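FYI, not all chains are in this one, though none of them got moved.
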Amino acid sequence: MKRVVTFGEVMLRLCPPGYLRLLQATSLEMTFGGAEVNVAVSLAQLGLDARFVTRLPKNDVAQAFINQVRGLGVDTTKILRGGERMGVYFVEKGASQRASTVLYDRANSAIAEITPDELNWDEIFEGATAFHTTGITPALSDSAAAAAIVGAKAAKERGISVSCDLNYRKKLWSSEKAGRVMGELMPYVDWCIANEEDAETVFGIKAADTNLTSGALSHDGYIEVAQKLVARFPNLKGVAITLRESYSASRNGWSGMLYTDSTAHFSRHYDIDIVDRVGGGDSFAAGLIYSLVNGKSAQDAIEFAIAASCLKHSIIGDFSYIKLAEVETLLKGDGSGRVQR
Amino acid sequence: MKRVVTFGEVMLRLCPPGYLRLLQATSLEMTFGGAEVNVAVSLAQLGLDARFVTRLPKNDVAQAFINQVRGLGVDTTKILRGGERMGVYFVEKGASQRASTVLYDRANSAIAEITPDELNWDEIFEGATAFHTTGITPALSDSAAAAAIVGAKAAKERGISVSCDLNYRKKLWSSEKAGRVMGELMPYVDWCIANEEDAETVFGIKAADTNLTSGALSHDGYIEVAQKLVARFPNLKGVAITLRESYSASRNGWSGMLYTDSTAHFSRHYDIDIVDRVGGGDSFAAGLIYSLVNGKSAQDAIEFAIAASCLKHSIIGDFSYIKLAEVETLLKGDGSGRVQR
Amino acid sequence: MKRVVTFGEVMLRLCPPGYLRLLQATSLEMTFGGAEVNVAVSLAQLGLDARFVTRLPKNDVAQAFINQVRGLGVDTTKILRGGERMGVYFVEKGASQRASTVLYDRANSAIAEITPDELNWDEIFEGATAFHTTGITPALSDSAAAAAIVGAKAAKERGISVSCDLNYRKKLWSSEKAGRVMGELMPYVDWCIANEEDAETVFGIKAADTNLTSGALSHDGYIEVAQKLVARFPNLKGVAITLRESYSASRNGWSGMLYTDSTAHFSRHYDIDIVDRVGGGDSFAAGLIYSLVNGKSAQDAIEFAIAASCLKHSIIGDFSYIKLAEVETLLKGDGSGRVQR
């Protein structure tokens, strides 16, 4: 079984039940999430050996997280214990024209206070085929950024495939700082993942003719973005972009593009009734990594990644409880939702 | 901060969880609702000083209500305490072709047994800019009708803007009695609010070419209704009508018209995935009052009212937990429901 | 009040709340279901005297079931008590492209271990007008098959109308065995009910030009299937087929055909937002039986059955909590879901 290592943040996710707002809530659903751990969980559910590396305090909230993902098959043996707290975020699930909201309380977390030399990359990468991180981890703090860059470099040096999801978060850092720091990370990256906004905000690379709130998408524009990214970071083997058409908080169009070897591969398009879209992009990254690690063709890879992440939108929480067989059923064209007896 | 006074009924609202029917329920969600209090809560969330006046028994169910809306910023200092009970209603949330049902147990409530001279309108209207009531309050009892009429007259005399939502309820009174009593109230009303059925049932004023269950709507018909209302009640400054296209219990079209100064202003149209539509009309009234009190133009007012009430359909319960900034985002054209991080 | 007897299986149904998967669940909603009891409950809600016959162990899980359906007005006086267990099944509710899944644990149940001579059909059929069973009961065990055949034969001999829903379940038996056993039952059947797959898998009778997962349906194909069924089993008075277009797990098209007297009657078509589709076919069977027992015309019967089952899709659980008046409202064309105050 191939090992993939992901490195980054995990937070306690607190969510009012159903469509309640925080101002209405008297209880909160307790799950966990974070871009990099979401990828690890998704990979483990698909059947890979996924190792998640982070830093967590020694308390029972952190232990509850470890127990949960360890139960889901994620290797947690390299998680560092230390620091004072785990980040927390609150999610209000939106519906129709009301957007979902995410309220973060993630400063001063154990992972933000990591020091790069706490991590033993030799041990972490033992047996690994691929490494994944995102633009969130470097945004947490300078030391977290340093750790991510050291990790990516260490992977590169060991011949381990590196993927990175730009994942720009405007509340964590400015686009200027993001551009500078991510610019240091990118030379070690093989596969760059982005949504329709990231490339522009982080690197100033703009998709022509795209109006995000209107949901109108231009295939040519995305190709152009990918071409520019590859031009800027010639080490890139490919650029994957998710194409989300946000009709409303309840319904989205969903498809993706994988640009590699100077060729753009567009996936099938899905219309989705959304249960929970947080983590949707991460399940896409996992689907892509799964495909690359397993040697799928570029077209198969983007189809697999989009199908896997399409299905994730029907799952509550950040984590993707989607099995390989379910992705394959959808890939074969059965999105009919007929009861499986 | 401008003060708006609303006067009328509030009931305990009991609702089976999710889509369960009463015959399936073993617990009931406990909230509160009523046309006039819904308007007050919505205004308070938008940032106005909303004062709600009613009559409630001295018990902990009523106190729970007071605590809740006081917490939401509604001024409850003029609520009278007395009487034996608070009305109760049961809501079954519908889906697809199955309609939501509402079962009322509201007779003999404290507000129905109010006597007009219990209310000190001088104190109630201190600092007030606007007064709102609906056709439900006069329908509760003759004394409640008398109180509403006295209130509207007192407002008019003080130069306070008066709005009234016709809100016909066939289980409370006949259309004949409604027409007679509301006919006494209307001379004090500046802004009349109605849905597509009210004008006809209460005043026999019919929207031509409208088939309610089919959902087909004629703009010309609604203009005609408004014109006839203004002709009948020349004191009216404007008539606002919500235009609901009921495709099913899960999906509605939603728009509105404000007719004033002999001109009809139609809002943008929204397609809504419904979370809870009870209270939708009241959030429209609140949006309209908010707009008028803040001196918006007629077109802006109807756009604001429809956007505010569009968003309310995504909220569980009668109350609209929608903030000003959220309405403004939608008004700017972003109904995409993209996650707000 | 006309009595209808249904005979077959009932299981404990365990379902994670909302859209949670089994791997996420810490509690399970506890209801009951089974093709034949679903029909009985649906008939009782529509106002008929429905008697359900099965075999259940003497324990409090079985008693909880009896209490529930007895409360719903189903006659449980002929239920046998014995055996060791009641079947159990787990339902994961799907959404969008993710299908609902059903996991059965039904072997060795009391009903599977029934012996035909435990049942006193004279007593069971006292006052009965109609008898209904499905292809699930014979699939449970040879003795259950024998009991069902004896029951159908006994009904036929007493001039009681017999209906049977083919309801093929591939995990219970092979299509070969299903064809053989159902072939023994069919000579006693007056009304055969099937979905778009059953006729082919059980009897090898294929609807031409139908691609199930694509959702494309051919009216002519269904007529052909019905004709072939009647040709094979000339005792049949009619064949009813549900036409489900599975756009996704969240949305379906829904209509049906009743073929009788050499004529096919197609119902109106509904687009459904699904709350719970398990039991949808059973509510169709109940609607059809209700119509036949009450002497409706073929066209009215298929319209009634489809409307009744359309509404069931908005109800959580296998049981259809739909009243006669609600079906009649929909039949009159009001599927607008407007609030019933």
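Letters A, B and C mark the chains as written, and numbering starts fresh at 1 in each.
Here is the rule we use: a residue touches a chain if its C-beta (ideal position, glycine included) is under 8 Å from a C-beta of that chain, and two chains touch if they have at least 3 such contacts.
None of the values given here were measured: they were computed from a predicted structure.
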Oligomeric copy total, full assembly; chains in place: 3: 6
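To be clear about the criterion, only the chains that are shown with their structure count from here on.
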Counting shared numbers against all numbers at the contact of chain A and chain C, is it over half, same, or under half, different? different
What's the distance between the Cα centroids of chain A and chain C, rounded to whole Å? 44
Listing for chain C: what residues touch at least two other chains? 18
Which residues of chain A touch chain B in the complex? 18-21, 23-24, 94-102, 104, 169-171, 212-215, 246-251, 277-278
Enumerate the contact residues on chain A facing chain C in the complex. 18, 72, 270, 272-275, 310-311, 313-317, 321-322, 326, 329-330, 333-341
